[in-house]
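Structure below; questions to follow.
The other protein chains are all here in position, but one chain of the complex has been omitted.
Entry: chain A
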Amino acid sequence: MSPPVPSDLGYVPPDGGWGWAVVFGASISVGFAYTFPKAFTIYFKELQAVYSISYSQIAWITSIMCATTYGGGPISSILVNRYGSRPVVMFGGLLCGTGMVSAAFCTSIMQLYICVGFITGLGLALNLQPSVIMIGKYFLKRRPIANGLAMAGSPVMLCTLAPLNQLLFDNYGWRGSFLILGAILLNCCVAGALFRPIGPGTASIKTQVPEEGKDALKQKVTEDAMEMSSPVNLPMKNKTEEEGERDCCEKINQYLDFSLFKHRGFLIYLIGNVLMFLGFFAPIIFLAPYAKHIGIDEYSAAFLLSILAIVDIVARPTTGIIANSKWVRPRIQYFFSFSIAFNGTCHLLCPLASSYTGLVVYSIFFGLAFGMVCAMLFETLMDLVGAARFTSAVGLVTIAECCTILLGPPIGGTLIDTFGDYKYMFIKCGVVMVLAGTFLFIMNYYNYRMLAKEEKERKAKEEDPKSVRTENEGRNNWIKETTQDGPELEPLREEQEGLKKEANGTSEV
């Protein structure tokens, strides 16, 4: 690995110490967010009988929950940008708990949709994104390991929540279980308490630092006609309309960074992942029904999922360690594309497995591939956009993924119903994922080359006289450049430098 590069956060992350407590908290939050919808399906049969509704109507609960968890990403990002991770996670935990407790007293399915689906889903969204963001703030050199460990919380939580839900249901019925689940979800608040704020000196919020810089400049360059972005929180009475408009864009960008859509790496990641999620979750949902379809008994079919979960638990931290090694870390995007393509190949080969042993082998490889992809899901995004812009990036990515995540299983189900055969669903998932993996591989190859080129250009410019640089940097405020190692110069820092140089330039004039 290259010599330590100052991170774009403005400080050097501890890479340990309290960071491990943050990883633990993050694994709890992530675990709840990903596994709660899956573990909730235990109550379906009972709720169907009580409310006299069909399976598809009851399945809407988990669909709404998933949709809110992923769709609430931007809201999470905005809140974290404004208030920091800790209050958001604690509020999310409270929201989850309240949602489930109120669900215990519901009398109609519509109320269940709102309480369990919407409120709990939103609470989980407020848990998921900030946890991942916090890891980026506490780790840099060991970030892949931290990410792998935090994401390992998901299968661990699944292994505990599923039997726990069954136990609660047997002892307390569905109403009592919802009440107790509400209390269990409050543990997300404990996870939130572990997220000690960390930042460069004064405010860790992006909004304040550029404000100070701008204030200082305003004092220097008051009569200048040069248009500069004005401080966000000052009263808008004496601003012209043009400045007011820019304010609005600036304001939105500071809460949710839409300029990411000009970022090459971000767009590559977005398109690749949106495509991948079309075939990501369907095989897990249909694995047990497929096993039963080819004649395997119910318990052995359920055991397949347990095998998957156990392999997953081991695969995620291991992938984190591999991704952190000096051979893989600079080329982590290739590793990610490879694991997606590997996952797709597993699905393509699944129809060849016609016996129980074949399915066990498939489950093992699927668990491995699934763990690899999940462990690196957020790490690669952090690697592309840098930890500072990750806050907004994760929100934008999750809301885009939301659509394909929700579409994937129903499309798979339709294929199964139309052809009466599970193999077309596996083929579809496999093809989609291999395509996504190949796309990411090729585009990241192109991206790495462009980054290397831009790095060379930047180094060349640094040796040039300063006057050329001030002009260029002023124009290059929002164009992103990343180094090959990952963390890139933050817009914040560049903007600051740019503004300072402009100020210097004008004062020299």
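Keep this in mind: a contact is a pair of C-beta atoms (placed from the backbone, for glycine too) under 8 Å apart; a residue touches a chain by one contact, two chains touch by 3 or more; residues count from 1.
Criterion: contacts and distances are computed from a predicted model.
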item	value
Chain left out of the displayed complex - its UniProt protein name, from "Spermatogenesis-defective protein 39 homolog", "Embigin", "Phosphatidylinositol N-acetylglucosaminyltransferase subunit C-like" or "SRPRA protein"	"Embigin"
Selected residue (touches chain absent from view) among A:I184, A:L305 or A:V432	A:I184
Candidate in contact with the missing chain, chosen from A:G16, A:G176, A:P289 or A:P410	A:G176
Residue, one of A:R196, A:H293 or A:R331, that touches the chain absent here	A:R196
Residues from chain A at the interface with the omitted partner, ascending	11, 49-50, 170-173, 175-177, 179-180, 182-184, 186-187, 189-190, 193-194, 196-202, 204
